[in-house]
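All protein chains but one are shown in place.
Chain lettering (A, B and C) follows the sequence in which the chains are written, and residue indices restart at 1 in each chain.
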Amino acid sequence: MYSETQILKEASAGDIDGGELVINVGPQHPATHGVLHLVITLQGETIKKIEPHLGYIHRSIEKMCESLSYRQFIYVTSRMDYLSAHINNHACALCVEKGLQVEVPPRAKVIRVLMDELTRIASHELWLGAMAMDLGAFTPFFYAFREREAINEIMEETCGARLTMNYMVPGGVMFDLHPNFQKKVKAFITQFKKKVVEFDDLVTNNIIFQNRMKGIGVLSKEDAISYGCTGPVARASGVHCDIRKIYPYEIYDQLEFDEITESAGDSFARYMVRVREMHQSAKIIEQLIDNIPEGDYQAKTKAVLKLPKGEFYSRVETARGELGVYIVSEGGTTPYRIKFRSPGFSNLSALDHIARGGKIGDLMATMGTLDLVIPDIDR
Amino acid sequence: MTNEDIKQYISGIVPDTVYDETGEWLNANIPPQSWKQLAQALRNSPFSFDYLFCLTCVDWKTHLTMVYHLSSTANRQLTVVVKAKLDRNNPEIDTVSDIWRTAEFHEREVFEMFGVQFKGHPDLRKLILPDDFEGYPMRKDFEDPVNMIRL
Amino acid sequence: MAFIKQYISEVFGAVRSLWKGMRTTGRYFVRPKEIITQQYPDNRDTLVLPERFRGEVVMPHDENNEHACTGCTACELACPNGTIKIITKFDITPEGKKKKALDTFIYHLELCTMCNLCIEACPTDAIKMAKNFEHSVYDRSKLTKRLNKPGSKIREGIE
Partner (left out) sequence: MFSLESITNAVQDWLNANFSPMWALIIQCAIVILLAMGLFATLGLVLVLMERKVAAHMQIRLGPNRVGPKGMFQTAADTLKLIMKEGLTPEGADKLLFNLAPFVVMIVSMLLLAPLAFSNGFQLWDLNIGVLFISAVSSVSVIGILMAGWASNNKYSLLGAMRSGAQIVSYELSAGLSIISIVVLAGSLQISDIINSQQDGWWIFKGHIPAIISFVIFIIAVTAETNRAPFDLAEAESELTAGFHTEYSGMKFALFFLAEYINIFIACAIGATLFLGGWMPLHIGHWQAFNHVMDYIPGVVWFFGKTFFLIFVIMWFRWTFPRLRIDQLLNLEWKYLLPISLFNLLLVTLIAIMGWHF
């Protein structure tokens, strides 16, 4: 067995015999966006092998949730994939509702979907900026953050917080929409559509960018399924895996939007899937923003929730892919066992496969388009 | 293709399977020895379960249960949950990382969190925890006097 | 010949795409109005936070130094982090009966994640979220706060 300490020792000894160079990318590295640690074996600049070492931000959220009640554990999941915190909460709320057999009022459903899609746009905007920065272009980061800021402000006004909103409660949402919500969202959508063109000029159509992305990190359809990749990563390889389409939850089956797929499976396809997905999210928001039904925003639930004995599984499409929540209940007020099937974990497992044979520069493009959020991987 | 077909198919391979249909999906409780054979068969079956979307373990204090959620990308409505009861003191099961590549990481996670030995796994090392970590933190009787906060 | 034609059109396409990118950044360079920087500590006076902003748990007291907390510990139970600790005492009502009342409401700001679950749980709306977000202090012990003011008592008519 080849232990981690051994690898670290070798990596730091400056041993370049045999032409192979072992370098540590991370846990503190500008391109890993967090504390991901990759041990990379290089031959010259070509990557021979990548070995991820996780756990630098592992908080054992699954274990923590075992001691929290069904109302409390939802907020912890915001800390997993913090960029789509709201969608994580959604998955948990759905699972608890499935167990409780609670019917969510239509207004709450619409609010949840609206917030989900806003979160998705915000997450993709951040990814777009950060990925451009991985490739050495700093400026798109700020343009992307400007749009994201508008969403954060909308969130702040309605939910009371900007990132970890904890807006979801079993049976609905915590507050009603803020009176300014519709006006602000409409303004944002107009602004978003106007400004998103800038990214085409600055990033998408840029010749350097295209050369860096096209044909890099190709993931075939079979591998995408085998590695359990979901979300934009799998859709770029042509797998139809949008949970909103194949297992519709809330009101997604009544909405009109396309599942974006590409066939190339390379970094550029993953990039395009996310960019086009932002437009689809904007389309969903436009459909709903004027048609929010009146009524309750929260179903009546008991103060202390108890799930019946059994197993419950629910899944949603986060900005990164399929998030599954698997609750094993013994009938008590806390889950007996809870498992989060996080999209990032499976997507990361494909990294070694798709980045081999590329240059170090390619690794940044590949890693950037996998859109890894480290707390989501470690949980 | 209904649950009955799947049942029939599984029973054809592993005769002593116990089924449980109270939940959302068909649950098949199998003995751990026959898991590898069944996994191979399910993957290549007419149902083509090519998508292992959740792999986890549950500690029932008396025994451990491996839970595999399988689905098919060709027919998304087809889902089967395979469960295998393991001995808690010496948990051992065959790896399926050669059938579904995603299992490689998930099995490593289960290995360090629950101590399940996956026979034939190509690289069964700790993934998340440090190398010198002792104990299996996700087991119910795990106690860490230093880092655990009791509420 | 076709090769040279392709070569030249490639070069021109590349130059055009690069020029488009430079036009975008150049346009922002000459339009300082688009700058979005907020000069934070300087704009404290004009900073407007939304009314739902969750910064810190406070217990509003009215002019008679009275609050609405009955000491029921619903918030303590709802809190996922053990942020709230309620110490109760027994008051003697005018009828001579013993009645449970709040003695000290201890709030650990350093543990709080502003999840709003305590506010939701409170049956008498005794606590609420304040908009204050500047929490830095020089000593960690200052983050442990006592929310009910000294000498305060429960408002009449709240059960």
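In the analysis below, a contact is a pair of C-beta atoms (placed from the backbone, for glycine too) under 8 Å apart; a residue touches a chain by one contact, two chains touch by 3 or more.
All values derive from a computational prediction rather than experimental measurement.
Note that the absent chain touches A, C when the full complex is taken as a whole. Of the options C:G21, C:G55 or C:P80, the residue whose C-beta touches the omitted chain is C:G21.
Touching the chain that is not shown, out of A:I50, A:L83 or A:A132: A:A132 (per the contact rule at the top).
Considering A:R146, A:K186, A:K306 or A:R356, the position touching the chain not shown turns out to be A:R146 (whole complex). Although one chain is hidden here, its contacts on chain C can still be listed: residues 11, 18, 21-22, 24-26, 28-29, 32, 34-37, 39. Where chain A meets the omitted chain, the residues involved are 14, 16, 21, 23, 29-31, 45, 132-139, 141-143, 146, 202-203, 206, 208-209, 211-212, 359-364.
The rule is simple: only the chains that are shown with their structure count from here on.
Once the centre of each chain is set as its mean CA position, chain A and chain C turn out to be 24 Å apart. In this assembly, the C-alpha centroid of chain B lies 41 Å from the C-alpha centroid of chain C. Among the residues of chain A, none is found touching two or more other chains.
For chain C, residues that reach two or more other chains under the stated contact definition are 80. In the complex of the two chains, the chain C residues touching chain A come out as 13-14, 17-18, 20-21, 23-25, 36, 49-50, 52-54, 78-80, 113-117, 120-121, 129.
The touching residues of chain A, counted against chain C in their complex, run 68, 71-73, 75-76, 139, 146, 149, 156-161, 164, 166, 169, 174-175, 178, 198, 201-203, 205-208, 303. Chain contact summary for the complex, chain B toward chain A: residues 22-25, 27, 50-54, 56, 58-59, 67, 69, 73, 76, 100-102, 104-106, 109, 125-131, 137-138, 151.
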